[in-house]
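Dumping the structure here so I can ask a few things about it.
Removed from the display is one protein chain of the complex; every other protein chain stays in position.
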Amino acid sequence: MRYLPKSPAEREQMLQAVGARSVDELFRSIPETFRLRAPLPLPGPLSEAEIIQYFQARAAENSRGFVSFLGAGVYSHLRSVVTDSLVQRGEFLTSYTPYQAEISQGTLTAIFEFQTLMCQLTAQEVANASMYDGSTALTEAALMANRITGKSRVLVARSVHPEYREVLRTYAKHTGIEVEEIAYQPSGELDRAALNQTRLSGAAALIVQSPNFFGVLEDVPALAEAAHASGALLVAGIAEPVSLGIVRPPAEADIVAIEGQAFGVPPSYGGPYVGVIATREKFVRQMPGRLAGQSADDQGRRGFVLTLATREQHIRREKATSNICTNEALYALVTTIHLCLLGKEGLREMALQNLSKARFALAELEKIPGVRRAFSGRFFNEFALEFPRSVKLINAALLREKIAGPFVLGRHYPELTKRGLVCVTETMPRAEIERFANALRRILETPL
Amino acid sequence: MRYLPKSPAEREQMLQAVGARSVDELFRSIPETFRLRAPLPLPGPLSEAEIIQYFQARAAENSRGFVSFLGAGVYSHLRSVVTDSLVQRGEFLTSYTPYQAEISQGTLTAIFEFQTLMCQLTAQEVANASMYDGSTALTEAALMANRITGKSRVLVARSVHPEYREVLRTYAKHTGIEVEEIAYQPSGELDRAALNQTRLSGAAALIVQSPNFFGVLEDVPALAEAAHASGALLVAGIAEPVSLGIVRPPAEADIVAIEGQAFGVPPSYGGPYVGVIATREKFVRQMPGRLAGQSADDQGRRGFVLTLATREQHIRREKATSNICTNEALYALVTTIHLCLLGKEGLREMALQNLSKARFALAELEKIPGVRRAFSGRFFNEFALEFPRSVKLINAALLREKIAGPFVLGRHYPELTKRGLVCVTETMPRAEIERFANALRRILETPL
Amino acid sequence: MNSKLTETEAPARPGEPAGMIRKAGRHVSQNEGLIFEKSAPGKRGMELPPLDVPACNPAAALGADFVRDGIEGFPEVSEIEVIRHFTRLSTWNYAIDLGMYPLGSCTMKYNPRVNEYVARLDGLATEHPQQSAGLSQGCLRIIHDLKECLLAITGMDAATLQPVAGAQGELAGLLMIRAYLESRGNPRKKVLIPDSAHGTNPASVVIAGYEVRNIRSNDRGQIDTDHLREFATEDVAALMVTNPSTLGVFEERIHEIAGILHERGALLYMDGANMNALAGIARPGDFGVDVMHLNLHKTFSTPHGGGGPGAGPVMVKKILEPFLPVPVVVRTDDGRFALDANRPRSIGRVRAYCGNFGVLLRALAYILAYGPGIRQATEDAVLNANYIRNGIEDAYDLPYKLPSMHEVVFSDSRQKRHGVNTMDIAKRLIDYGFHPYTTAFPLIVPGALMIEPTESESKEECDLFIAAMRSIAAEAESNPEIVKTAPHSTRVGRLDEVAAARKPILRWRPSDEDRRPETSAVGLSKGPRP
Partner (left out) sequence: MNSKLTETEAPARPGEPAGMIRKAGRHVSQNEGLIFEKSAPGKRGMELPPLDVPACNPAAALGADFVRDGIEGFPEVSEIEVIRHFTRLSTWNYAIDLGMYPLGSCTMKYNPRVNEYVARLDGLATEHPQQSAGLSQGCLRIIHDLKECLLAITGMDAATLQPVAGAQGELAGLLMIRAYLESRGNPRKKVLIPDSAHGTNPASVVIAGYEVRNIRSNDRGQIDTDHLREFATEDVAALMVTNPSTLGVFEERIHEIAGILHERGALLYMDGANMNALAGIARPGDFGVDVMHLNLHKTFSTPHGGGGPGAGPVMVKKILEPFLPVPVVVRTDDGRFALDANRPRSIGRVRAYCGNFGVLLRALAYILAYGPGIRQATEDAVLNANYIRNGIEDAYDLPYKLPSMHEVVFSDSRQKRHGVNTMDIAKRLIDYGFHPYTTAFPLIVPGALMIEPTESESKEECDLFIAAMRSIAAEAESNPEIVKTAPHSTRVGRLDEVAAARKPILRWRPSDEDRRPETSAVGLSKGPRP
């Protein structure tokens, strides 16, 4: 087998060296009854060429040839081939967690740069080496708030990504954390009225997302003020971080939970992505996940190491700040390289293009009779539309035009079956936006 | 511009450092009249994304979706993604000719391995670090034979790749080398009758190719004997080296000129490929091209260097064995990695699959009324067919079936307008062979 | 430092005595500052196609106080600088592609290149997790096919592929146990964990709302069944056992252990991180396991990438199927695939979407390459571990003598006498051209040397490793200093971890430039001459 570097003769020599008559002897500690006699019923073995054929066949069964206006937590942005060619270097791709600093300085230096970039983007003081993704980062932020405040109730806006809220509930359920949801107002922003002191007081944290699931920006400074007024922390989730290129950072939030996918990570049907938690220096010891820190050797040469490990499971076990061990290091590296390439100007320009294209698309779509914007709040590259009929029906028709249409808000918000989310990034050509608008007009003109 | 690592401020500082008031001053030695004022009328600048769009558009204008039975000097064989991922490492891709051995040991070691592999394949004693391709390798082999023998006439079989012969004529014309062609016989082999002593005597070399352009194997030992009998050298060209996995190597030839494309190099519309010259140790000083040799440092550590450079243009100038400088090093590396992966068994298996598939295809095609094999000689993975009508017409019809049909021998052999070359490698699925046969049958059944 | 250097340099020379450094030398290596130190206003590394719609004014679009200006300190560098920066950094790493990476419990095996290739195919990497099932048949089929393979390998009944790491798999598995017990009236209070367990086990137990109760191993490193009988009370929900254990030995009485738990209505959870010792040889489903997770980034070769990503599928017995996380990939009668999220008894979601699809895809590619031949990989992995054990057994103390499976755990007790501990030996291995083994784990072995070669190592590489370990053992006696101060061949020496934790510097700040110890180019930008 091509992955195995042994010849039959070498296997024999090695068996002799260990004094075993047969390879079965090596498994003698497994009770006879549990040892398989028959080969496993698995497909294969396949040659490399056949493996490629299998996956090409699968790829052809997906959405190839369709134009998609989906965002809803996962965003298509330009990526440079430079990033991919660098992360595929074996030295990055096939190395382990950098516990042995002296021969892991490449990874450690990159993590240190990643942490710095995340702090710069969020206007926070410290960021960790990565979490699984945005949904678990937001969830861990809630658990972290609970540890910091010692309070067990968290308030989460209904405008937070529905699947993030599901994950939060799963984790919260048996850690004694009570999750309360806060409604949204017609603007799509969190309903400040529903956020009275009584609900806030005694809460560990108020958890919002900005831009939120409806694409609407929350007023982070105001919400932070409200939360702080009653001793709660503000946790800000960010699922579309490209917005940070132009939108005011959540400096007033106490914990920021990011989904970094938009920074050069392919959609890949849901993962791997890269989550991050950024926060204030004073909370660092309550942070989950790994941290790289600067140090020096006996000759004063700068180097980096994993640090503050006493927070982690391999040292603290049941007292750890989290059970996370393997994280998403390779995608933190992707994000780091991508942001270095994009740079200060590039990130701003990309954000501006999103801002402009989304507005162009909205204008085109609003021209269609019966179609109007669903929420009045500020938005970045995603907005909800109200349609004269159910989004499901509309999407069925759009599929025939090779368009993957608006995200069906009704899936998670029963009250919004006629509303759909449209996302337009810099990757969407004007011509496709116009084609979408024309298709939609035609569809709505034809009576049911 | 993204490829340029300077900020405007840095350019200013550097201009000041060199004491220039403006960048134009740096070009003062170019007479004013010749300095361009207007920008060049070039397309661009394009971003990375636009460059990819441009080339994807071009790719869509080619043969995508067609099945091809073309060989005729360029062969489609399985390649491993491993090869491509290794040659794209910057350390190989972006390094220069290894003149500075101490920091080029990677390239030099690989060249040494390449030379060894080429010797093993051809049963020759020495091989060089690469030539441009098969056509120039064969041509340089002729010039080399001329230098070795001091004779100026070369005999070349008409069954040698027609474009190779054209290149030979171009190079021979003004180096005082006379090129005489030798006919082929019905078997497709060189016509031994035409090869009488009178023609051979006084000739520097007899030049053949095996498998030849018709896909037919030449009887190298016999031809070598004939050539040697009258003091001529035998030059053997090999355009389909995968044959060497199963076919007897040209051990009796004095010079072997190889086109290595079949060993893992993509067709890429004609290049880059990789030529090689292999020969006897005693002729090494007449060889063109670079050579890597083993050496050691002052502590006896093994290392490799470019050697016998006194043959080359940078030392010998007009007295050099060739004008070649830049060669095809990266593709010699591709070939080396590919052959290491394939290995002894793999190469033989691949050759056997070619042998078997070509015979299966021939049998299927010969079942078609009016279609018969054109030459009776031994063949590897390519054979010529005789059709009841012109191949041009047949191909026109096959195009409609999304098949790129037989190579039109009439293009180079006026007497063979009804003959076409069919190549079948291990990459051709049985189903496609059958589809081809059925299409051909249908076409020939419909009267003109 | 030179005397030490001489030691590490010398072996690269000919005619060296046996046991000197054969595998590695030293070579020139590029210094490099942080990317921020290369930044200059106006440099660009990536450009965008021109905007093809009217540009809008951000302040007008968002309101002035919602707009930010340029990010202070954000890098501005060119494409070639990025290429060089990360290429240079990469050369400071050790990797599987460079040599043996014998980290015990981590299963650092070869990561096939074709898996990287297929993961990037247009039509797979490009697929959006929110697109309809109708447009995702290829992705769903991949998830389904992998699930079938993993069920065959583990002998379990149902599975979720949503968890994105082993630890998350543990949590999902424990939550299913809890949901199951709850459905039978009482979730119970405790989960038993052997003292040899990995840290994520207890950490996950807590999030699942259980108390951890550690149970000790007997002097053979096996679970003490009497002890277990006594601890497995009515309020115990489950035992989390790693099998083979982190000592690399099979729990010979695993079936009896399962029996003890089942008698008492508790379940058996198996941490499957060590499945590389069993794939194709034995199936946990056959020896009494109720729930288990797999680490696809270990047993199934998906690249660790410097710490992640991973995937931690959870395999369960029928009784637990109703509690699987949502959504579940189902095959409808017409042979098409769908996502079923409507499962009232589910524990809910542990992560958004369908988990780390890109990792699942690679694991399937790996399994397809072997087919039933995966047994050969397991055999080679166990053969390598035993070959290494046999090669150094007389030089290092082996606290637990039971037959080794895929890994072997020694202790540094013999070297300790010379003041040399497991960390010193590990660092010295670097000079010999190897990545260290896992140190100080499992906790039941003081000063542990945990060695897992995997099947990816040739006899040649194993022989070099054995020679290196023997040579270091000799050095520990003849020249302990050189071991205690290792590594000597790396661009930076041992780094001060204590200082790093005392005054943490966790991010670059402009001011850092001045106090950067290692000169980097920035120090030069002032120009070379005074």
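Each chain carries a letter (A, B and C) given by its place in the written order, and its residues are counted from 1.
Throughout what follows, contacts are C-beta pairs under 8 Å (C-beta built on N, C-alpha and C of every residue); 3 or more make two chains touch, one makes a residue touch a chain.
These figures come from a predicted structure and were not determined experimentally.
Here the chain not displayed is in touch, across the complete complex, with A, B, C. Of the listed residues B:209, B:335 or B:353, the one in contact with the hidden chain in the full complex is B:353. Among B:86, B:157 or B:203, only B:86 touches the chain left out of the display. In the complete complex, the residue from B:175, B:196 or B:438 that touches the missing chain is B:175.
Against the chain not displayed here, chain C makes contact via residues 1-2, 5-6, 9, 12, 14, 16, 18-19, 22-31, 38, 78-81, 83-84, 87-88, 91-92, 97-99, 110, 112-113, 391, 430-431, 433, 456, 458-461, 463-464, 466-467, 470, 487, 489-491, 517-525, 527-530.
Although one chain is not shown, part of chain A still touches it, namely residues 1-10, 17, 45-50, 80-82, 85, 90, 103, 299-301.
Rule of thumb we're sticking to: only the chains that are shown with their structure count from here on.
Taking the mean Cα position of each chain as its centre, A sits at the greatest distance from chain B.
Chain B and chain C have CA centres that are 45 Å apart.
Rounded to whole angstrom, the centroid-to-centroid distance between chain A and chain B, based on C-alpha atoms, equals 48 Å.
Here the spacing of chain A and chain C, counted between their Cα centres, is 20 Å.
For chain A, the set of residues touching two or more other chains reads 48, 52, 78, 80, 88-89. Residue positions of chain C touching 2 or more other chains, listed in rising order: 42-49, 76-77, 79, 83, 87, 114, 116-117.
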